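Encoded as C-alpha cells, the structure appears first; notes follow it.
Complex shown without one protein chain; remaining protein chains in place.
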Amino acid sequence: MTRSRSAGVGLIGPASVLILAGFLAPTVIMAMLSLRDYSGMHGIGTDWTLSNYIDVLGDWFYLEIILRTLALGLIVTLLCLVVGFPLALFILRVGSMMQTVAILLVTFPLLCNIVVRSFGWMVLLSPRGVINEALINAGLIAEPLALMYNLTGVIIGLVQIYLPFMVLLLVPALQNIPADVEAAALTLRSSRARVFFTITVPLASPGIITGSTLVFVLSISALVTPRMLGGPTYRVMATQIYDEFMTNLNWPSGAALAFVLTFIALALIWAANRVAAHLTRGISA
Amino acid sequence: MIARKPSWLLSLVAIAILIYMNAPTIVVVLASFSDTSYLTVPPQGWTLHWFEYVLGDSRYMKAIWTSLWLASGATFLSLILGTAASYALHHRLVPFRDLILSAVMAPLVFPAVVIGVALLQYVSLLGLRGQPFVLLLAHTLITLPYVVRSAMSSLTGINPQIEEAANVLGASGFTAFRLVTLPLLKPGLVAGAIFSFVTSLDNVPVTIFLLTPRQSTLPVKIFASVEHGVDPSIAAASTLLVAGTAVALVLAQKWVSFSRFF
Partner (left out) sequence: MTSLSLRSLTKRYDTATIVNAVSLDVEQGQLVSLLGPSGCGKTTILRMIAGLLEPTGGQILFGDEDVTALPANRRNVGLVFQSYALFPHMTVFENVAFGLRRQGLKGQELKTRVGEALEQVRLGALAERFPRQLSGGQQQRVALARSVAPRPAILLFDEPLSNLDAQLREEMQIEIKRLQSELKLTSLFVTHDQHEAMSLSDRICLMSGGNIQQFATPEEVYFSPANGFVSGFVGSPTKLTGVLRDDAVELAPGLVLHSSRAVPASGGRVRVTLRQEDLVLAPQGPGLPGTITMRIFEGASVQYIVTLDNGPEVMVRVPSRGAQADLAKGTAVAVSIPADRVFVSAEEGAA
C-alpha cells in the first residue's frame, strides 16, 4: 500500500502543483482583491469591503450588462436547440456515407478558430459585407441592413460557434433511446408527433440539459465574438471584465464582476447536474 | 431511435444548417485569395499576394511561431502531466481522488476570461508578466482537462487485470505500463492531444491578458487587427490557421475515428 501510494503522489504531483500554483492560487488572490476598496485617486486600497459587489449588483450600468448577458445566453441556447435538433435527427437518419460527411461538417467548425469564425461573420455581415452586397445587387434592399455591431450579429455568431457542441451532445442522446420504446408507443396508437414529444424528447432530456447548460455557460462567458461582432459599445459581462482590467484599470470592480460571472456559471452547472441526475433516475440502468 | 430515412424537408433544413455552420470559414478562405485591397467574396481576381504579405511580415511570423510553440509545448506537457495524473486517479493511488479530479477539470468549467484576469493579477504580483514559461504553463492549465478527460475514459475501458497479467509474467510496473497500458491508451491520448493543440491554438481570452504589447499569438494578432479595420491580410492569416486545423484533423483521422471527438 505504501509503495503504491508514494508512486501515486509522484504521478499526481506535477499536475497538482500546476493546478494549485496556476489556478487555485490566482483565483483565491482575485477573490481577495475583489474584497478590497478602490478609488480612482489612490488605486487599490488595503481595507476589506463588499463595496465592489454592492456597486456591481446595485448599479444599473452593471445590472444592465448582466441582464443583457443572461438574455443573450438564453436566446443563443434556445436557438441552438431549435437549430440543432433537426440536424441531429438528420445525422441519425441519413445513410452512413452522408453521416460521416455531416459529422465532419459539424466537427470542422468546432475545431476552427473562434477568432477566424468571428472574422468570417464580419466579412459576411458588415454593411459592405457579402450578405448586404448580395441583397443590394439583387435589388431587394436599398440601404445595407444593420446585421453587425448589435444583438443580431452577436447572436448569429454565437449560435454558429456553439451549435457543434449542442449537435454532438444531442446525437448520442437521441441514439441511445431504444427503438423498442418508440415502437411500443407507436403500436399503442400514438401519432409520430405525439411519440416525439412524449417519448423521444423526455428520454433525450439529460442530453438536452447537458447541451443547453454547456452552450449557455459558454455564451455568457464569451469574449471574442461579442467584441468582434458587437463592437466596442455592445457590452456583455466578459467584454466589461476585459475593459475593467485593460482600459479602466479598476481591478477590484473587474474581479467582482468576474466572480459574479463565475458564480452564475458554476451554480447553473451544479443545478443542471442535479436536474439531469434526477431525470436519469428512471432512465439509466 | 427508430431507424427511418430523413424526409426531404429535414434534409433540406439540415443542409442549410450545415452551410450556415461552415459559411464563415469558407468566406474567410475565399477572401484571402482576393486581389483587391478590400474584402470581396467571391474574389474578382485571384492572388497569393496576401499570403506573401503575411509570411513576409515579421510581426505576423513572430505571432505564428509563438502560437505554434505554445500549442506544441502545452500539448506535450499536458500529455505527460495528464497521463500520469489520470493513471493515479483511475487506479485510486492517491487520497482525495474526487477533489483532485474536480480541481484538474475546473479550468474547463470556469469562464476563460475569469481565468485570464485571475492570472493577469497573479502574474503581475509576481512580476512575471510576459515570461514565455508563464504563457506555456497557462496554456497547459487550460489544455490539461482535455487530456485527462480523454485518458480517464480510455483507462475505464481497459481491463485492470491486463496490467496485473503483465506483472505476473515478469514485467515491472513501468514496463507493464509501457508495453500494455500505453498502447491501449494511444487512441484516447491522440484525441486528447489534438483537442489540446487546437484549444491552445484557439485561445484568446486567457492569452490576451498575459501578453506584453510586444508579444502576440496568431489569434490575438487577428483579434487586435480587426479593431483597426478588416483587410485581406487578416483573411490570409486566418486561412493559415484553418489550414493548420485541417491538416491536424486529417492526420488525426489516420489514428482515431471521428467518434472520438464527441
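Per-chain residue numbering starts at 1, and chain names A and B are given in the order in which the chains are listed.
Everything that follows uses one rule, which is that contacts are C-beta pairs under 8 Å (C-beta built on N, C-alpha and C of every residue); 3 or more make two chains touch, one makes a residue touch a chain.
This one's a predicted model, so the numbers in the text were calculated from it and none came from an experiment.
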* **For the chain not depicted, the shown chains it touches** => B
* Structure fact -> Given B:L126, B:A165 or B:V247, the residue that touches the chain left out of view is B:A165
* Asked: Which positions on chain B touch the chain that was left off?
  -> 159, 161-162, 164-173, 175-176, 179-180, 183-184
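What we mean here is this: only the chains that are shown with their structure count from here on.
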* Inter-centroid spacing, chain B versus chain A (mean Cα positions, whole Å) -> 17
* Asked: Contact residues on chain A for chain B in the complex?
  -> 4-5, 7-9, 11-12, 14-16, 18-20, 22-27, 29-30, 33, 83, 86-87, 89-94, 100, 102-124, 126, 128-130, 157, 160, 163-164, 168-169, 171-172, 174-175, 177, 179, 182-183, 186, 200, 217, 220-221, 223-224, 227-228, 232, 238, 241-242, 245-246, 251, 254-255, 258-259, 261-262, 265-266, 269
* Structure fact -> Counting only contacts in the complex, chain B reaches chain A at residues 1-6, 10-11, 13-14, 17-18, 20-28, 31, 38-39, 41, 80-82, 84-85, 87-89, 91, 93-94, 100, 103-104, 106-107, 109-115, 117-122, 125, 137-138, 140-141, 144, 148, 173, 194, 198, 201-202, 204-205, 208-209, 219, 222-223, 226-227, 230, 234-235, 238, 241-242, 245-246, 248-249, 258, 261-262
